[in-house]
Structure formats: C-alpha cells, structure tokens
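Starting off with a structure, shown below.
For this view, one protein chain was removed and the others were kept in their places.
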Amino acid sequence: MSLPENTDSLQTLIGKGPGNVITDVPGVKIGHYTYMENDSVTGITSIIPAQGNVFREKLVASAHVINGFGKSAGILQLQELGSLETPILLTNTFAVGTGYSALVKYMLQDNPDIGNTTGTINPVVCECNDSKINNIRSLLLEEEHMLEALGNAGKSFQQGDIGAGTGMVCYGLKGGIGSSSRTVKVGNSFFNLGVLVLSNFGSMEDLSVYGKPIGKEIKNRTSPKSQPDKGSIIVVLATDIPLDSRQLTRVLKRTQSGIARTGAYSGNGSGEIAIGFSTANRIDHYSAVPIVDKKVLHEDFMDMVFLATVQATEESIINSMLYASPAVDRYGKKIYSLHDFKDIFE
Amino acid sequence: MSLPENTDSLQTLIGKGPGNVITDVPGVKIGHYTYMENDSVTGITSIIPAQGNVFREKLVASAHVINGFGKSAGILQLQELGSLETPILLTNTFAVGTGYSALVKYMLQDNPDIGNTTGTINPVVCECNDSKINNIRSLLLEEEHMLEALGNAGKSFQQGDIGAGTGMVCYGLKGGIGSSSRTVKVGNSFFNLGVLVLSNFGSMEDLSVYGKPIGKEIKNRTSPKSQPDKGSIIVVLATDIPLDSRQLTRVLKRTQSGIARTGAYSGNGSGEIAIGFSTANRIDHYSAVPIVDKKVLHEDFMDMVFLATVQATEESIINSMLYASPAVDRYGKKIYSLHDFKDIFE
Amino acid sequence: MSLPENTDSLQTLIGKGPGNVITDVPGVKIGHYTYMENDSVTGITSIIPAQGNVFREKLVASAHVINGFGKSAGILQLQELGSLETPILLTNTFAVGTGYSALVKYMLQDNPDIGNTTGTINPVVCECNDSKINNIRSLLLEEEHMLEALGNAGKSFQQGDIGAGTGMVCYGLKGGIGSSSRTVKVGNSFFNLGVLVLSNFGSMEDLSVYGKPIGKEIKNRTSPKSQPDKGSIIVVLATDIPLDSRQLTRVLKRTQSGIARTGAYSGNGSGEIAIGFSTANRIDHYSAVPIVDKKVLHEDFMDMVFLATVQATEESIINSMLYASPAVDRYGKKIYSLHDFKDIFE
Partner (left out) sequence: MSLPENTDSLQTLIGKGPGNVITDVPGVKIGHYTYMENDSVTGITSIIPAQGNVFREKLVASAHVINGFGKSAGILQLQELGSLETPILLTNTFAVGTGYSALVKYMLQDNPDIGNTTGTINPVVCECNDSKINNIRSLLLEEEHMLEALGNAGKSFQQGDIGAGTGMVCYGLKGGIGSSSRTVKVGNSFFNLGVLVLSNFGSMEDLSVYGKPIGKEIKNRTSPKSQPDKGSIIVVLATDIPLDSRQLTRVLKRTQSGIARTGAYSGNGSGEIAIGFSTANRIDHYSAVPIVDKKVLHEDFMDMVFLATVQATEESIINSMLYASPAVDRYGKKIYSLHDFKDIFE
C-alpha cells in the first residue's frame, strides 16, 4: 500500500470538510466572548478540544514556535509530555494571566483531585496584541469573561471580528478568527483536520489571496499608512487522524508554509505559534495498565496531512479577513474588510 | 592566551562570591511575599534583574528546559529574542496567571509607551507545585501580593522557607529558596555569577550533600513515606560576564549536572526549568543605531563558567534546604529541615 | 532611529546584489565538480565561506532544519558553537562520507595543529538525493573530486545543472544550483546577503514562479507522471551583516517562507536544511583575549534581513531551474527545463 506520488493525486484524497470549520472534527467546540465598550475592543475565544473530561482523558498534542515573539502560556508542557489537558483560550496579550487563572478555576471545578490527590494542570492560553484597535492598557477582561467564552462553546460559531478576533488587524485589513477544514481519505476511511486562526499579522502590500497578489492594489485604493508585519498569528489545529506528538510537530511546522501562501514573511515582531492536537488515542490521566495500545499513522502517509494543513491554514487566514467587518483603529483611521475588495480577487 | 586545561587549575580562577548569593551580581535584587493563613502556606519571590528600567534597557537572556513538566510563562520569547525585559516572579503553580497580570500592571506603571506607541511586554513567571504543604486550591495569592514581592526587593534577602519557597518540599525535607554565587577571574578581571533556586523536587533516599549520599540515613532516622521525585525546580542564573544568548543556553544546560550532584534523576513529574541573564551588554528598546557594539566571552573560556554554574546550582539547592525550618504537611506529617541532620554530613 | 514600518518602505532599503549571486558577499567563492559518465550523472559544489584560514578565523554561523529527512553532516556543532570552520560541500546523499573525509584532508593540509596540538574540525557536508537521474548506487564520487570542487572555487560560477546540481530535479523540471543576492541598507551602510540553493524538491503542479502558479499549465503541456514532493533542498545563506548565531537561526527559519513562495508544502520525504553564516565578526581559534568586541544588528532591524532572505531564497530556486538544461531521467523520460516554459510566466 502506498500513497499517490504527486500533489494532484494527493489532492484527490483531500476534500473540504462538511462545514469547512475546525468543529468538523468531532468533539471540538468553539466559544467567544466579545468586549466592546468605548475604546476597549477586544475579546476571548475558547477551543474545547474534545468531549468528556479532557484532564482525565487527555489529547495527544504538540506545539511549534514559528516566531517566538509571543507570550502564550502552556507550550512547554505540551511539548514535553505531548498532551493537552485543558481547553485553549485565545485573547489579547495582557489578558493571558487572567485566562490562565480562569482555566485553573474552570478545571478545579470538575476535578476535585487536581492540586489535592493528584498534580496540577497546564492551562494553555495564546494571545495576539490587538492594541491597534483596542486600548489594551485598560485591562478590562475578567475571569468571568473567560468562563463565559468557555461556557458558550458549541459546534457552530462565528468567524471574523468576534471573540479574541474583535480587535485584530491582518495585512492592514480587519483580521480576527478564521477557520477551515479538510477531510482526508486514509486507506478506506475518512478523517477530519480543522484549523482555527487568530490572525493579526502582515503588511497590506504583501497580501496574496489564493495565489493572487492583490495587496498592492488594495493599498493603492486605500492609501493607508502601511502596517508593519507585526502583530502575531495563533494557529490551532485539530484532527481525528491518529498522529503522535512528534508527527503533530511535523504537521505544525507546515503552518508556516500556509501563512507564507498569504504573502507574509513572518516579521520580527510577529509572534507565530501553532498548537495541534489529535482526538484519537485519548490518554488516561489514571491508567489502568502501564502499556497502552495506540494507533499511529504510518509516516509515508504524512504528505496528505501536510498538504491539508497548508491549505486549511491559508484558507483560515483568508476566512478570518473575509468574515470580519470594517473597523476604526484607535487613531480614527478606517480598517477595511477584505470583503470590501472581493471584486479584485474573485 | 588560553584557559588552564584542568578542573583543579580552573578552580583557582573560581571563588565564592562575597555574599554567596545571587545579589552579588551588581544590580540584582530579591524580594519575597510570604502567605501563611490556616492551610494556605505559600508565597512569591521576585528577582529584579538589574538596575534601571529593564524594559527600556533589556538584558541578554536565555532559558533551558530540562524537564518541561512545568507551567512557567514567558520562556518562548526569552528564547527567541534572547532578552529579558521584566522582573521574574516565582510562585506556586496556580498563581502564575496572577503573577503575569501583576507584572503587566507593574510594567505599565513606569512605561506609558507599552501597549500604546510601542509593543507589549513578556512577563516571566515560574512556578513549583507546593500542594504537599499548601492548600493550593484555595487560590489566595493576589496581584497586590505580587506587587509587594516586587516592591520590597533588595540586595539582602532571606533563604529557605520564605516567599515562593514557603510551601516547598525538597528530597522529602523542607525546601524553598536557596542561593549561591561565584566570582570568576577572566583574564585580569573578576566577574560574578549567582544562582537562586526554588527547590521542590527529589526523593529523600537520593539526597547527596556535597558528595555525601546521606539520604538513606536520613530516611532511616525519620522513616517517612518517601516522597516521589515530583515537584519541580526553578533555577535562575545571573551574571555580569558578557555572554550572548546562545552561550547562556549552554551555561543553563549545566544546571542539570548541578541538580544531579544533589542526587536526583529528574523524574517525570519534576518540572525543571532554568533561566539565565547577563547584565553586561544591556539592549536598548529604542536603539539610536542599527548596529551595536557588544562584548562577548570567547568560547574557550566557557569551562570556568560551566564549572561555576554547576557548583553554584548544587550549593543553592543545599542552601535552600539548610535555611528552611521544619514544617508540617497538609496531612499532619512533619517535614524536617536538612539542618536537623547536620551531624550526618558535617 | 527606527526601521520603516511596512514592507513597501522596507523594500526601498533592499536591492538586488550587483551580480545577484551569493559571491556578492565579499570573500565567498563557489566551485563545482561535475561527473557525467554513462548513467552516473552527479557532482559536487563547494562553498568557500570567506577569505583566509577559516579554521583559525571562524565565521559566526547557524543552521535550521525545516524538515530533517536529510543526512547532512556537521549541523550539530554549527548549532552548538554558532560557528563554521570549514568550507561547505554539497553533493549527492551517498557521497556525504567521501565529502567529510575530503574536508578533513583539505583542512589538515593547511593546519598542522589540527588533531595534534589543538582539537579536530567539524566538516559541513549537505546532500540531496539525485537518484531520479543519477545511478546513485554506483558510488563514483571520490575524495579527489571533492578536492577539485574546493580547488576551483571562485567568485564567478555557473548555475543550474552543474556541480552538485547535475542530477537534481525540482518541481518535476530540471533543478540544481541557483543563487541570488540582495543589498540591504542598514543605517547609512550597505550590506550584502546572498543565497545559494541545491534544489531537488516539489511536485510539478505546485510550482509558482514569482506569484504565478504555472505548474498545472506546464503539467498539461508535458503530461508527465508527476514527481512527488520528495528530494530535498539545501539553502546556504551568506551575509556580511553582523548577525549573531541566534539571529542567523531566526533568519534561516524564513527560508521556509521563501520555499513556500515557489509552491511546495515541504513534503515528508523532502529534506530541507538551511545553513547560514556571517562574515562579520570572525572568531579567532586562538584568542589573544578572553573577552572579544563584536558588532551586532539591533533586533528591530531584522525585518529587512528576513524579507531579503525570503526574496533571495525564492529567486535562487527559480534561478536553479531557469539555468538548468533539460535532461533525461534513468527511465528515459525527458526532464524539461523551466526555461522551456518562459512563455507562460513572462
């Protein structure tokens, strides 16, 4: 048995997911909390990675740092143990601590053993700096807002300028939350792979939409004082393909290629971090046996996972911009939506 | 010019620091906040890495993860940019978020540009799990406590069961905050290298004090139900030797050898993380020129830095235990101090 | 002083190098040995990184592994010490050992102290698998061929199907050696950054030339049985910008974005390795003093280095294909040159 040996044939094994969102991966749920008061324009997005108690039945996971100019919490343990044991929160840079504390409380609620008869937990909180639009110094996000984002998570969710994406700017246009998914045919079975991004990076003139370099044209029309390639992007990848942690790391490295397809060069100030998990092979916190059975994809079949990842990352970024409404930055300048320029690339 | 080619001769270039503490490195200050109410026995230790505004004049820095079963925040950016721009807070595992938020506020106070006309900041908060003694689920540490630990930092500080060390257990004995330092003669100049640890790891029977394996004897005397090699250790290393970030990484890797000298094998659940910074070559946040002059130690002279690091790490761990007073764990069992067994190893 | 805050303005600081080749960086020289006998169609390319004795005056260096499905030698020490002390050889996968031995002899010749009164050396040899065209099992490359490639190195050199590039296939077309360079204006000074690639990766249908996705059109015209994204790419980056090893690592990570611009998704079997060095700040093997003065670029100015790197990597890959002549693979199938399809993308 072997994999088709070229991308065209690979492509026949890859299709868009039924909803083209990360929640096409069974069990994954997304929630938002959006904060808009005066100049505080920010928010929170939660990713519930799977059904059940994720502390007691952890997920195989990994993380990859493309550019570590970022403040995400929880990455070290995720890499060391190859597992995820809490939901993931996305929010603004200064709210990471609040997110961490909220996740601690959220996990303590359902798990009386944590910090008592067993160890602690590893909250995962990622961030982008939304200070172009948001008065980030006002520090208005509270733990209760985090819990609200966790509480309202569901299979259906909005994209664009919502939740953590509320104040984000991408390629000088409105950015935010975007998602996409792929089905992948492995042998005779179909699996799901979904991506969700928090997009907040790139210079307008670099933007490329599905191979069309339209950034300069948009810039000519809007004549903005260009935004530098600062900001950041968080990529969260979910799949039910049975990958181990090392394989997930390899998959996550390909998100850089997906980002590059949209035109950016990963600037110095752009914190770019990718987190991935597989819902196959749940890991029991309390194992009944010392040696566990697992299923793992043979390495020869990674190419279709890589290709699906690059495609879903690219599409998630574009979606984050297409779904976002225009906004006004802290200095009164209009931030357009990519939607305003559909005539250029469609 | 070349370095003496053996450890004995190397040793002639290394001496104990004047105070044998991390604050022998000029500019470094340590503060504590100790929380003891009912079964909440925990705290915070702050490390102010240098004089002046550390955001505007950053320090060359690095981090090394020995065992990533830990929740420390701020490590990614420290590794990517090779710089430290905030004080470091040590505290219990569940208070990392509170420490993060407190550091954000602390930094915003003196820097009106952060999050406004310039980027954000990267708070560094490290932790150990003190739940053997402390009811960690009570979550009683507040931001004001963090700010108090930052506010009272000074050159002189207490070691042992104080600050973040209040609830820690090391080799089944009372652990906590320990420190040690070395002067290193480089050419004709003397430099300082200091270590501070938050010790919370090891099984009693493994303890070795300066080459004397006394753990089993202590265990025989106290007959405790042994503690597993869980917990964690945070190692903070400060120096005024001009090292670049890559060199600091190499230095920090040697802290594992210092830990091993005390007997432990770095167990699965022992989060072991080392952070280091050099106060030489401050990095301007706003640089007047694009190309900067730096001084860097020639690689051939690293051996004495390595040896000083191993020694100071070992001694810091032992000091953390010697300075700690006995305590009682959450189940009423006495946790002895290493001091109680000085007859065995002196 | 600060960097222009957008890519357009950044671009005004970046220009094509005078020769648009890696040897625009003063001191860099390239040599080739081409082997073509019967079905043995392979070769060697040498990179002399700087003038003088590179063992006694090493270069600041680093390496980054994009996809480690590769057999390159010498990467570990390059990363640990952040220095390069030999020329670099590129060749086919099975000739890495021969290249290593040849470099040992080459270095011993001029340095009687190596392996005698001082330590050894770290030969750097990188490879791609040219077995689509070359009968790689014939193992015909000898040490003398390696020494010839080293001996004939010069500032002027050929690109395409020559040297190590002789048997390479890229995007289903003829690949090989390609190069490009940029001048970068830092403050009031101009610096050089050059890239040389050994290209041997990608599926034809994925090829994109300077933003134009022309692979499918080429495939329609040639109807080949597509090549998988196997093979490999080696990227060598040279610059006289004063970067330290950590900064070079960051720069090298951006070569993945340059590769992605040409369309590939970095397949499982594609060994992708980047090596970089700076000719500023030579490192004395025997240092007269323990503390050395260095110049280092301030981190805020990295963006133009990143952008120049992405551009030069992309252009090097395209050049490797444009300069290559068509060939015939081991099964008699024609491998076209990208040059044959200039009408599509010009």
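Letters A, B and C mark the chains as written, and numbering starts fresh at 1 in each.
We take it that a residue touches a chain if its C-beta (ideal position, glycine included) is under 8 Å from a C-beta of that chain, and two chains touch if they have at least 3 such contacts.
Given the structure is predicted, the values throughout are model-derived calculations rather than measurements.
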* Touching the left-out chain: which of C:Thr23, C:Asn122, C:Gln159 or C:Ser180? -> C:Asn122
* **Hidden partner chain, touching residue among C:Val41, C:Ile75 or C:Ile162** => C:Ile75
* To do: Over the whole complex, note the residues of subunit A touching the chain we left out.
  => 1-3, 80-83, 186-187, 189, 242, 244-246, 250, 283-284, 286-301
* **Residue ranges of subunit B at the interface with the undisplayed chain** => 5-9, 66-67, 203-206, 208, 211, 213, 219, 225-229, 250, 253-254, 256-257, 259-261, 264-269, 299-300, 302-303, 306-307, 310
* Asked: In the whole complex, what residues of subunit C lie against the chain that is missing from view?
  -> 65, 67-77, 79-81, 93-94, 96-105, 108, 114-116, 119-120, 122-123, 129, 131, 136-137, 139, 230, 269, 271, 273
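As a working rule, only the chains that are shown with their structure count from here on.
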* Averaged-CA centre spacing for the pair subunit C and subunit A, given as whole angstrom -> 33
* To do: Just give me the whole-number Å value for how far the CA centre of subunit B lies from that of subunit C.
  => 41
* subunit A residues counted as touching two or more neighbouring chains -> 67, 269
